[in-house]
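Heads up, one of the protein chains got dropped from this complex, but the rest are sitting where they should.
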Amino acid sequence: MSAAAFYSRARRTALGLALPLAALVAWEISARLGDVPSYLIAPSVILASTWDMATTGELWQHTSNSLVRALGGYAIGAAAGITMGLLAGIARPVERFYDPIVSLTYPVPKIVVLPILIAWLGSGDASKIAVVTAAVFYPTFINSLYGAKGVNRIYVWSARNMGARPIAVFLKVILPASLPQVLTGLRVGLALAFIVTVAAEMQNSRNGLGFLVMTAEDSMRFDLMYAAIIAAGVIGFAGDRLLVTLRRRALAGQAIGKEGAHG
Amino acid sequence: MTDGGTPDAVAAARQRPGQALLEVRELVKTFRRGTRTVEAIDRFSLTVNDGEFVAIVGPSGCGKSTFLHILGGFEPYDSGTMLLNGAAIKGPGPDRGMLFQEFALYPWRSVIGNVGWALEVQGKPRAERIAAAERYLKLVGLSAFRDAYPAELSGGMKQRVALARVLAFEPRILLMDEPFGALDAQTRELMQEELNTIWQETRNTVLFVTHDIDEAIYLADRVIVFTARPGRIKDEVNIALERPRRADVRKSAGYIAYRNRVWDSLRAEVLKAREEFQ
Partner (left out) sequence: MASSLGRFVARWYSVPLVLAIWEILARTGAISRRLMPSLVEIANAAWAALASGDLQFHASISLGRALTGYALAIVFGILLGVAMARSRLFDALFEPIFSFGYPVPKIALYPIFIFAFGFGSLSKVMMIFLECLYPITVNAFYGMRAVDRVHVWAARNMGATQRQIFWRVLLPGAAPSIFAGLRVALPISLIVVIITEMIGESRGLGYYISYVSASFEYATAFAGVAAVAVIGFTLDRVLVWLRNRLIFWERGAAFIGTN
C-alpha cells in the first residue's frame, strides 16, 4: 500500500473511531466525577466486570442458552424459508400459494405470537425457538424466492440447449445463480434471529441473555446488565462477520458487488 | 457424438454437402398479450443444407430472434413443421447448439468449467470432458484463460468462450442469435473474422441471425431477408464470394453489389417496421 493510501486509510479509521471514543471518554469522565445517574457506571468498570464474568463463566451459561435458541430457530426457519422460497421461485403455483399469506403477515411482528406460543409450548426453549423460526422464515423465504425468480432465463435456456434435464438445471443453474440472494437472506435472518431471541427472553424466560439483562436491571446490578448487553452485541456482530466471510468465499470469482452492506 | 477426433476429422466425418439438414415449412407463430394478438411469423419456410452457413437479416422486431428461439425449442409455435435430419424438433436439446447475444456464461464456473458444461451434464467422464474443452478452448485462442472466471473477461473473450462451449458438444446445427450484438463495432469485426476462420476448420452448419448486413454477407453462403412483422422470407441471396473469405473481400466489387442488393431489399422492410410505431 502506498504511503498516501495508508494515510488516508488511517485517517478514515481514526475518524470512524472518533465519535464512539469521544462518547466513551465523556462517559468515563462524568462517571468518575460522580455526576451521573446510578445506571451509567463508568466504562472502565463495565469492561473490567464483563471481563471477570466472561472468564469466570457466569456469562457463558446464559450466552449459550441464547445461542441454542437463536441458532436452533435459525436453522429450522432458514431451511424452511430457503426450500420454500426456491420452490416458489421456480414453480408459479407454489408462489401463488405463498404470496398472499407472506404479504399479509410480513408486516406483523412475529414476536406478537410469543404469549400464545408460550401457552402452547411452555416457557422453555421450545416457544423461543418457534418464534425465532417464524421470524427467520420471512427474510430467507423472500430472498430465496427473488433469487430463484431472478435467474436470467438465458441461463436456463442455454442449459436446456446443452441437454440438461430439469433436475440438472435446478441443481447446476438455478441453485448457483440464486446463491448470492439466498446468502443475503441468510444474513438478514441471522441478525433477526438474535434480535428475536433476546427480545423473547426479555419478555418471558428463565435464562438467557435477554433474561439476564432484565433481571440485572431489576436488581440494580448494572455491571451484570452491561455484561449481558455486550455479550448480546458480540454474538450478533460475530455471527454477521462469519456470514460475510462465508459469502465472500462462496461467491469468489464472481465479482458480485458487495450487497447493500447493511442488509 | 465422436470422441477424440480433431475438429477437422469431426467435420470431415459429418460432411454431406448438399443434403438438406434443416427443413422448416409453413411455420406460424402468434403472440397473445392479454387481448391483443401479434402475428410474429407468418408461414415461414426455409431449408438449410448440411455444411451451409445461412444468415438471416431483418428489421428489428421482425421475428428473426423469435424464429431462432422456436428452433431452439424455447418458444412454442402455433403451426408448421420443423425437421432436423428428417426428425421432428421437440423441445430444447444439444443437437441444435445455441449461441446467445448475452453470452450466457455461468459466472460461478471458470472458463474451462463453462466450456465443458454440456459434456458434464451429459455424463461424460472427466478426462474426456477436459480434453474436449481444452481442444475447443485452443481453437478460439483462449487456452491461457482456462482457469479464469467470466467476470474477468472482456465481451469479445466471453463470446469466444461461449463459442468454444457450443462447439464442444458438437451439435448438428449451430443457431447464433446476434452473437456479436453486444460487442463494440471494432471487436465485432475481429470476431467476425475469427468466426470465419474457425468455421473454415469445423464446417458446422450454421443459422446466423443478425441485423448487420455486412456481417451477414461476409460470413454466409446464403443471406435470407426477413420481412417486417409478420415475418416471412422477402428475398434470398446466394453469396458466391470466394471461400475462404479474406478480410479485404469487403472492398471487392462483388461484395458491394451484394450489399446493395440486400440493403435495397431490407430498406423497404425497415421503413415498414418503423411505420408500425407511427
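As written, the chain order gives the labels A and B, with residue 1 at the start of each chain.
Convention: a residue touches a chain if its C-beta (ideal position, glycine included) is under 8 Å from a C-beta of that chain, and two chains touch if they have at least 3 such contacts.
These numbers come from a predicted model, not from an experiment.
**Q** Write out, one label after another, the shown chains that touch the chain missing from the document.
**A** A
**Q** I'm checking contacts with the chain that's been left out. Which of A:114, A:129, A:148 or A:174 qualifies?
**A** Checking the options A:114, A:129, A:148 or A:174, the one contacting the hidden chain is A:114.
**Q** Of the residues in chain A, which ones touch the absent chain?
**A** Against the left-out chain, chain A lists 11-12, 15-20, 37, 39, 96-109, 111-116, 118-120, 138, 142, 145-146, 190-191, 194-195, 197-199, 202-204, 209-210, 213-214, 216-217, 225, 228-229, 232-233, 236-237, 239-240, 260-263.
Definition applied: only the chains that are shown with their structure count from here on.
**Q** Given the complex with chain B, which residues does chain A contribute to the contact?
**A** Answer in residue numbers: 152, 154-155, 157-165, 168, 172-173, 176-177, 179, 251, 253-256.
**Q** Please output the residues of chain B touching chain A within their complex, sorted ascending.
**A** 69, 72-74, 91-94, 96-98, 100, 102, 104, 106-110, 117-118, 121-122, 149, 151-152, 165, 169
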